[in-house]
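Here the complex is missing one protein chain, while the rest keep their positions.
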Amino acid sequence: MTPLAEQTTTAAADALEAAEVAVLPTGSTEQHGPALPLGMDHMAAHAFADTVTERDDAVVLPTIPVGVSVHHRQFDGTLYVSEETFEAYVEETLSSLAEHGVRKAVVVNGHGGNSAALRRAARTLRQDEVAFAPPWNWWDSVTELSGELFDEAGGHADAMESSLLWHVREELIDPDELAAAEAGASEGWGETVHGAALGFDTIDFSESGAVGEPTQADPEKGERLFEAASEELHALLDWLVDRPFAECWSRPHR
Amino acid sequence: MTPLAEQTTTAAADALEAAEVAVLPTGSTEQHGPALPLGMDHMAAHAFADTVTERDDAVVLPTIPVGVSVHHRQFDGTLYVSEETFEAYVEETLSSLAEHGVRKAVVVNGHGGNSAALRRAARTLRQDEVAFAPPWNWWDSVTELSGELFDEAGGHADAMESSLLWHVREELIDPDELAAAEAGASEGWGETVHGAALGFDTIDFSESGAVGEPTQADPEKGERLFEAASEELHALLDWLVDRPFAECWSRPHR
Amino acid sequence: MTPLAEQTTTAAADALEAAEVAVLPTGSTEQHGPALPLGMDHMAAHAFADTVTERDDAVVLPTIPVGVSVHHRQFDGTLYVSEETFEAYVEETLSSLAEHGVRKAVVVNGHGGNSAALRRAARTLRQDEVAFAPPWNWWDSVTELSGELFDEAGGHADAMESSLLWHVREELIDPDELAAAEAGASEGWGETVHGAALGFDTIDFSESGAVGEPTQADPEKGERLFEAASEELHALLDWLVDRPFAECWSRPHR
Amino acid sequence: MTPLAEQTTTAAADALEAAEVAVLPTGSTEQHGPALPLGMDHMAAHAFADTVTERDDAVVLPTIPVGVSVHHRQFDGTLYVSEETFEAYVEETLSSLAEHGVRKAVVVNGHGGNSAALRRAARTLRQDEVAFAPPWNWWDSVTELSGELFDEAGGHADAMESSLLWHVREELIDPDELAAAEAGASEGWGETVHGAALGFDTIDFSESGAVGEPTQADPEKGERLFEAASEELHALLDWLVDRPFAECWSRPHR
Amino acid sequence: MTPLAEQTTTAAADALEAAEVAVLPTGSTEQHGPALPLGMDHMAAHAFADTVTERDDAVVLPTIPVGVSVHHRQFDGTLYVSEETFEAYVEETLSSLAEHGVRKAVVVNGHGGNSAALRRAARTLRQDEVAFAPPWNWWDSVTELSGELFDEAGGHADAMESSLLWHVREELIDPDELAAAEAGASEGWGETVHGAALGFDTIDFSESGAVGEPTQADPEKGERLFEAASEELHALLDWLVDRPFAECWSRPHR
Partner (left out) sequence: MTPLAEQTTTAAADALEAAEVAVLPTGSTEQHGPALPLGMDHMAAHAFADTVTERDDAVVLPTIPVGVSVHHRQFDGTLYVSEETFEAYVEETLSSLAEHGVRKAVVVNGHGGNSAALRRAARTLRQDEVAFAPPWNWWDSVTELSGELFDEAGGHADAMESSLLWHVREELIDPDELAAAEAGASEGWGETVHGAALGFDTIDFSESGAVGEPTQADPEKGERLFEAASEELHALLDWLVDRPFAECWSRPHR
């Protein structure tokens, strides 16, 4: 289906009648080191959502571009809203969609920092039986493949993310800067001291804003990631389409 | 300047250093009758913001696609968030930008329903001396011209809006439906009974979701509107660039 | 009916049984230039509400004296609460009334700054089917007449408001100061730059706090305004009494 | 001084310059049994505040008519807002006044149910050094005298309240109903079971809505109460005027 | 019954099935002068709740240790949360319990400053028919006995409290400091000026943090208080067990 925003209300009436599920892309606008664009995360989400337009049983909502990125705020260009605001924005958007009869959705998410808020939004919508809308982080669907492709701990603007962006928005990566990204990168995300997770802000542990080994990135790997994750997304949508509502909602007390 | 989200943090550091002002496009995804796409308002805002990428003194933020559209909720495809949530989303986004040193902005707005929330966000940012970010509704800058071009009261999905969309996203208008839009349209916005504004929801007074006389629309008129309003926007940006901060902030008690 | 607050609970039981509609006067305590009292807006609302005590089908609630006047705060004597607080105060008051069976109301409003909050309160009460309580701004019911009587753009403490106060609270106007009010007045409300509404605070555009041409004021004009607007208010009440609840509530999805 | 709302902003400038303290009357609109008007509490507060207009060092704010009366909601005519809303309304009103330089106030309160909210508002204003604004419940200033005048436990719409109202708004009491009030009254406020305070709502323990022995009321006793309490209020204002700000604010950590 | 937290979920299933009522102990961690431990109030609540473990019809919840103690903050060791947060913490805890079928409770409270929040929580739970959970302040159940035992006005860390603690946590009192406590104590709680309750913080009126005459304390008196209050608590629980739900909930409009 054409993205929802590109349809008239008349066309949307039919589309929403036919749709079994929706896709809401969410990401962020935040530093991704010297080689990747600030919009990396919402661009990734957008690209995955775009593959869904080929389906007749799914409607694609507009991409939400600013997310929970307070921990990147010391790096230029990072935009952010609070977790509460982001959660409300997503939850209310999905709730308004439910009024038109589409009450299953996948939040296609490109930014790890959004996860907790998305889980809470999904929990609320589910408990109230408004909608069943689990978030889907693209990288969580391809952990095995990315383990094969890259030798890094990673976590942000790493080889995995860089490859994906290289594939989906080739013109926006600056490959010459991957070395600089890596030079200033931390090995893994955050900083742990005797079991306590510190590293409240990225700047606490990464000089360049990147984490991992971005020089391992290449566009072919990105393509493989993209194809593999897209496949998972569509499998998830198929699964969701088939799932009876009775199994979507919260279970009663034992 | 390239849109902010397409820049790396390194490039953004320079861009934000050079920028005197930012542009944040906001709109909605809501019914615009049978002839116009649901994304009309954020597409218009996006198109105006896009003209700003040619400037070296301005940075363009990502487009916020869902707004305050509860009053269109009975029409298929309308998405909405609450006024509080929309206000917070905009205010926090601009506040995060201000951390990078850009503290003047124009919120390029395509949806009248967002106005009250945008005014409040701008007021708060101004009173706290975080940023000076007045909203700019594109149609308010061309009232004279639209009076010349169209003979309608209008107010939503009317000849003026239809013309603009026809110009900026020609492929998304369905001109054959303009007659149907007009057939079911109310003459003006809302419904007034003895001075009391009723018409809480569009459905209370419009059958098709449109208001005004959309059949008067044509793409040339749209182009004239777009050019004229763009000119006003750029004049506003020039004015804002020149305005000393001392004149931006709230005045003290007399 | 005697104003509600002057009745015992026993008398109120009968009165509320008989009543089809309520009237809640709201205004502000804020600067109105050198000639008018700070309480102008709540006094006007009170005066209109007072005419309703002659009806047997309407109950008159106490006047809410402080409103949304942050934009007048630089002028001495202005009191204000936030939009959220004002909205909650009005909405909860009307909701508590509804528990006694009166679920239609007109909010007789004397202050333009209250309008957005009153609209939101009315929307919430309507969507929840607690009460149907549209706000009524007295000046919106007499636009034609005030166009005849005065030659001004106006908007605050202008000839229209001054005339009305002169009629309803003659002892509180200082006619000798109307010239000073006008000398420091702006022509119209606010300040527009290339289509962007600036003028966040009155002090941004008016020296005296007034807007328009207050020297055109006189008490006979005030009387005509008062009579005409009262007539509209009573016509609105008649209309509301007759309106079936089914037509008051929000409509379902198309 | 003339009540603030009756002054122009010009006059208010002088008045606020001269004023050392403000008075904000608060009450409720709630059942007071079959003999007293619903507005009893705000009328009492208003009457006491009115005596303050004779002073040159005090400014009198408008009366806030609806308060924290949820516990009376089962009786006809009771209006109420939530504790949070009432607290915010009062706190923000006093905070707006403080912008004009008057930062000491007495909240002249006629309704016991408002007390907790008023204490919290006063605490916040004090801790933030915005204003020092302790609430004053009129009956707390005349406990000795009322002990002499009446032989009752009382607590609401009792002989003490009835007498006061009889004095200040003679036309609004219905003395013939005092017997009925007493017949259905509980002896004291609330209901205690093994030390637990029950009696969440008045209807839980009082048939008529009254508490105590209202038949002991008479207007002369009311006059004595009014005079005595007024004297206390003025003594409090004198004390407050003399109190240095350094002694008004919260003390530092030991 | 064993305290709830010490049971497995399997055991709890039976216990909750058998239980008619729950007990939630609440207190504070705040200064109690030089002789008593900071945890006085939650320790007292805990001790009373502990006597309930002998009952088969009651379940004992964990003790909530930090309460509404902002007014003691200038004294070392005082911890506190806001009234809103404390209210929510208690209300949500009781609401979660109600999901397991136990919808009557007594909040066994050891701290006067918690009372208003506990009343509000109980009111909300009752109005929503989630649970009937009146707070019980132990000292309110033994006013007569404490009048006999002690000759003091008191109110905080006084002879009454000191005696109780001496009995329940003998090892934590420092009897040698009772004289110092009394030397710096105020006679009664707070400070009243012409009927206005000042004394926002304890430090405003008490040097040592104590109020009353703590030197009258002794452990035997404490034991008598404890036994008497425990008896009242159990009588209250018996009463609550027998009370039909229909009499627990709010009454309808008259």
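When the chains are written out, they are named A, B, C, D and E in that same order, and each has its own residue count from 1.
What we mean here is this: contacts are C-beta pairs under 8 Å (C-beta built on N, C-alpha and C of every residue); 3 or more make two chains touch, one makes a residue touch a chain.
Keep in mind the model is a prediction, meaning the values are calculated, not measured.
**Student:** Among E:4, E:23, E:108 or E:211, which one is in touch with the chain left out?
**Tutor:** For the chain that is not drawn, the touching residue is E:4.
**Student:** Per the definition of touch given earlier, which of B:99, B:174 or B:238 contacts the omitted chain?
**Tutor:** Only one listed residue reaches the unshown chain, and that is B:99.
**Student:** Hey, which subunit A residues sit against the chain that's not shown?
**Tutor:** Where subunit A meets the chain not shown: residues 70, 73-76, 83, 106, 116, 119-120, 122-123, 126, 134-138, 140-142, 192-198, 200-201, 203-204, 229, 232-233, 235-236, 239, 250-254.
**Student:** Please output the residues of subunit E touching the missing chain, sorted low to high.
**Tutor:** On the subunit E side, contact with the omitted chain comes from 4-10, 12-13, 15-16, 29, 31-39, 42-43, 61-66, 69-70, 73, 75-82, 84-86, 88-89, 92-93, 96-97, 99-100, 172, 174, 177, 209.
Assume only the chains that are shown with their structure count from here on.
**Student:** Can you spot which of A-B, C-D or B-C is a repeat of the D-E interface, where more than half the contact pairs line up?
**Tutor:** B-C
**Student:** I want to confirm something about subunit D and subunit E. Since they are copies of the same sequence, is their interface symmetric in residue numbering (over half shared, so same) or not (under half, so different)?
**Tutor:** Mostly the same residues.
**Student:** Could you work out the angle of the rotation that brings the CA atoms of subunit C onto the matching CA atoms of subunit E, rounded to the nearest 5 degrees?
**Tutor:** 120
**Student:** Distance-wise, how many Å sit between the C-alpha centres of subunit C and subunit D, to the nearest whole number?
**Tutor:** Each chain reduced to its C-alpha mean, subunit C and subunit D end up 27 Å apart.
**Student:** Scan subunit E for residues touching two or more other chains and write them down.
**Tutor:** Each of 253 in subunit E touches at least two other chains.
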